[in-house]
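Note that one protein chain of the assembly has been removed; the remaining protein chains are unaltered in position.
Residue numbering begins at 1 within each chain, and the chains themselves are lettered A, B and C in the order written.
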Amino acid sequence: MSIITLRESITQALREEMALDENVFIMGCDVGLRGNPFGITKGLMNEYGEKRVIDTPISEAAFTGLGVGAAIAGMRPLVEILYADWITLPMDNIVNTAAKTCYMFGGQANVPIVIRAPFGVGGGVAAQHSQNNENWFVHVPGLKVITPSTPYDMKGMLKSAIRDNGPVICFEHKRNYSMKGEVPDGEYLVPIGKAAIRKTGTDCTIVAYSYMTYVAEAAAIELEKEGISCEVIDLRSLLPLDYDTVMESIKKTSRVVVVTEAPLRGSIAGEIVGEIIDRGFDLLDAPPQRLGSKNSPVAYNEGLEAMCTPKKEDIIAAVRKTFE
Amino acid sequence: MSIITLRESITQALREEMALDENVFIMGCDVGLRGNPFGITKGLMNEYGEKRVIDTPISEAAFTGLGVGAAIAGMRPLVEILYADWITLPMDNIVNTAAKTCYMFGGQANVPIVIRAPFGVGGGVAAQHSQNNENWFVHVPGLKVITPSTPYDMKGMLKSAIRDNGPVICFEHKRNYSMKGEVPDGEYLVPIGKAAIRKTGTDCTIVAYSYMTYVAEAAAIELEKEGISCEVIDLRSLLPLDYDTVMESIKKTSRVVVVTEAPLRGSIAGEIVGEIIDRGFDLLDAPPQRLGSKNSPVAYNEGLEAMCTPKKEDIIAAVRKTFE
Amino acid sequence: MKDSKCIEELKKEFDAYAEMYSPEGLDREEQIRMYSIMWLMRKFEEAVKPLWMANKVHGYYHPYITEEAIATAIITQLKKEDYVGSTHRGHGHLIAKGGNINKMMAELFGKEEGYNKGRGGSMHISDMSIGMLGASGIVGAAVAPAVGSALKSWIKGTDDVTVVFFGDGGANAGSVSESMNMAAAWKLPVIFVCENNQWAIATDYARITGEPDLYKRGIGFGIPSCRCDGYNIYQIWETAKAAIERARAGEGPTFIECKTMRMLGHHATDDSWYRDMSVCDKYWEIEPIKRMGEFMVENKIATPAELEAIEAEAMKKVEASIEYADTQCHEPSPDTFYDYIYADGEVIK
Partner (left out) sequence: MKDSKCIEELKKEFDAYAEMYSPEGLDREEQIRMYSIMWLMRKFEEAVKPLWMANKVHGYYHPYITEEAIATAIITQLKKEDYVGSTHRGHGHLIAKGGNINKMMAELFGKEEGYNKGRGGSMHISDMSIGMLGASGIVGAAVAPAVGSALKSWIKGTDDVTVVFFGDGGANAGSVSESMNMAAAWKLPVIFVCENNQWAIATDYARITGEPDLYKRGIGFGIPSCRCDGYNIYQIWETAKAAIERARAGEGPTFIECKTMRMLGHHATDDSWYRDMSVCDKYWEIEPIKRMGEFMVENKIATPAELEAIEAEAMKKVEASIEYADTQCHEPSPDTFYDYIYADGEVIK
């Protein structure tokens, strides 16, 4: 066991998988010499050479396309999009090639690519460096979408993603990079598609993912003091999504709040509420609550930026609402 | 009054707005000489010249970008993406420039662009010519998204969209192009953001849009025979979405089925159900039902293709379920 | 129009026109093989249109007719492990790579026995077992993925080569430019083949490009680039040979523009009303099968009888493929609806 940051957990996952499988390689802007802006791939180019840690030109559309094609040809590329906001650029080859090739080709080809994309609001970097677009990809059959939030999960799930024979998009919250946590010393995997219960509770279920899990935990701790016991679920994986765990929890609590950092409108929160209703309307003692960011681009100004995303207080209020 | 096809209603809207405002122009692949694959822009290049009906190279990213920039500079471009499936290509300039410029620039610039995109399943054209990606854009603050389904609405709403000072995406269902309907002879507008009630009813509300409105109407007619009176709402506009009309109807019916042709997971159906719950959980006598396409890419094979989308029978079953 | 006068005219007008000669290293047997492949392509495509009309084949179907020399001259020089990236007009590419026309026809019929199990159809035809990376319905979008297979060869240090095709239309997709730049920067073993038939559906390429010599784009990115007469199988063969050798030797990419002319409608039902097709009359005099046949007879490489037999043989194979697809194959079962969406049989509904 050692305690490392989420950032380091990614580096470990990459390093280990590259050592295990020579088909694994990394490409993206500044992933090589600079080791990515967050230092995540630092050292890997020295260890594995310029052909396995490839510094690309600013050509997101085509370098992701190259990754997709290399995957079809049998490699296991890890493509990095520096900010998830720009996943718009390679959108076509993600949605129309990576996600659909296995199907369109009648199973002749797999596309074992992992696309890593730092996402989320924070740091005063304005509207083109602050987005949460994960639900776009949840809406695309053929993809898997993961959002691990602890070093343990990140390492184990990223390794699972690299070994998965289909395309996986891994959204990493920039504000999580410095979070620390325990990671076993030996090899382990965390499966894609299983949620984690971060805190058990009996009165209300809070469903969250990525950075919002931490905010939800903070809210739950505060609510505990008032005698409201919340169960906090970290989805970890958005597609597939572990509704078994969600429904088990709701069976117990009869109440649910779903939290996302994405702008609420059109987000996955609605999807989750819809599924909860399908699977257990009768379990609910109160209308399910959704929380998301305000429906606005993210401002440069830090005050406006801070107003945008759900806060601990918002979650507390939403939980209270389920008791009205 | 005259009876025209939806296709013709688009042509009329374009022709009229081009005549009224010399800042309006059209660009896209084959919109000029060929008049677009569906014949929608036929004749317009002869009428308005090659500078106002511009045949572009296959450069969706940049020609949409040019449109966005021309809009910022004061023009009113109509950009056509031949199949909505490929809106992935200009995704960046739609999401990160068109939608955000007014905001990022603190109101200094408007982006009065209209992007027209034929969408939907049908015709055995397989996975890259059959998608419904509208919820991606509903998730992007700064955009408006419309899906008119009748010639009357299409003409009136498209004209409103052209005059709107912000970016509007108009999704046109390919299967609706030949639908006929009455259109007044003189000028009229249909505002963006108002739903239409296609059939009044008292027992269950069916919320649909675009082609699915017709399927919903067919289901309602059949249900009427069994004594179930459905109210069919055609949303017409997905962003903004007219929840007033939806909730008014639910007040009456206490039951709701939401139908989309998009793959259900991550679709707008969840969003709508979430909002309905927020706005009127107590009005509901039964869990709201969502219907969408199966979560699969669309097959070339016509049998598999047909299995994909919601059918009249599925809607009937969903309505019945609200009475269980 | 008279044959020879017409060709004199054409030489003036078609700037890519190049006299034919038999290049070094191309033996008789290989020429016969190439000629046979061209006929197989031609007969296949000619057969599909009536099947489309009869509603046996549906969706979009784009015939490769009169462009046969390009795929044939280039792809027949590849080994099985080499890769081919294709377009929406992909039947010819698949045939040249050694694909099975029965499976292709079955796919066009939407049958379970088809290459793509009926899921893909004409626009997505592929055969991964022979490195045919698949056609694509999004123009230009398949180029970067195809270059990705060259990236694989480069990373792994194999001598596999990738040939990627795109049209004059597809050349304008930004990711094609991006791909050329990366291929040049890293010296990837890839050959960019621009099938410049001068039209993208109803758009004459002259209207939407400033530089009519498309191969010059390759030069701008630092790629050795040149142009061929797209009707001249010998010239294309020789040019491709050098390019393939360079790629195999690790010397990087080549850009070959094969200039030709689209002589049919864009797809099955397009009658090309938007253009004057009479300009094509001349081109029919040098269409690649006729031209190669005439050259072989003139140069005593083959007799007219041999050539006729080849044509007849191609016809037979195509007829057999129709028979196979129509009568021996099956509609995909509804039970299999969720298959192939995810790898390894995983089903996520």
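Quick note on the criterion: a contact is a pair of C-beta atoms (placed from the backbone, for glycine too) under 8 Å apart; a residue touches a chain by one contact, two chains touch by 3 or more.
A quick note: this is a predicted structure, and the numbers were derived from the prediction, not measured.
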| Chains on display which the left-out chain touches in the complete complex | A, B, C
| request: Pick out which of A:128, A:213, A:260 or A:322 touches the chain that's been left out of the picture. | output: A:128
| request: Could you tell which one of C:63, C:99, C:120 or C:174 touches the chain left off the display? | output: C:174
| Of the residues listed, B:29, B:70, B:84 or B:256, which one is in contact with the missing chain? | B:70
| query | Of C:48, C:130, C:184 or C:228, which sits in contact with the chain we cannot see? | reply | C:184
| note | Of B:61, B:264 or B:277, the residue touching the omitted chain is B:61
| In the full complex, which residues of subunit A touch the absent chain? | 29-30, 33-34, 37, 55-62, 85-86, 89, 123-129, 294-297, 299-304, 307
| request: By the contact definition given up top, give the residues of subunit C that touch the hidden chain. | output: 172-178, 181-185, 187, 207-212, 216-223, 252
| query | If the missing chain were put back, which residues of subunit B would it touch? | reply | 25, 51-52, 54, 56-57, 59, 61-75, 77, 92-93, 96-97, 101-112, 141-142, 144, 164-166, 239-240
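As a convention for this text, only the chains that are shown with their structure count from here on.
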| Any idea how many Å lie between the Cα centroids of subunit A and subunit C? | 41
| message | Which positions in subunit A are in touch with at least two other chains? | response | 61, 92, 96, 103-104, 141-142, 239
| Where in subunit C do residues touch two or more other chains at once? | 116, 118-120, 124, 136, 138, 141, 174, 341, 348
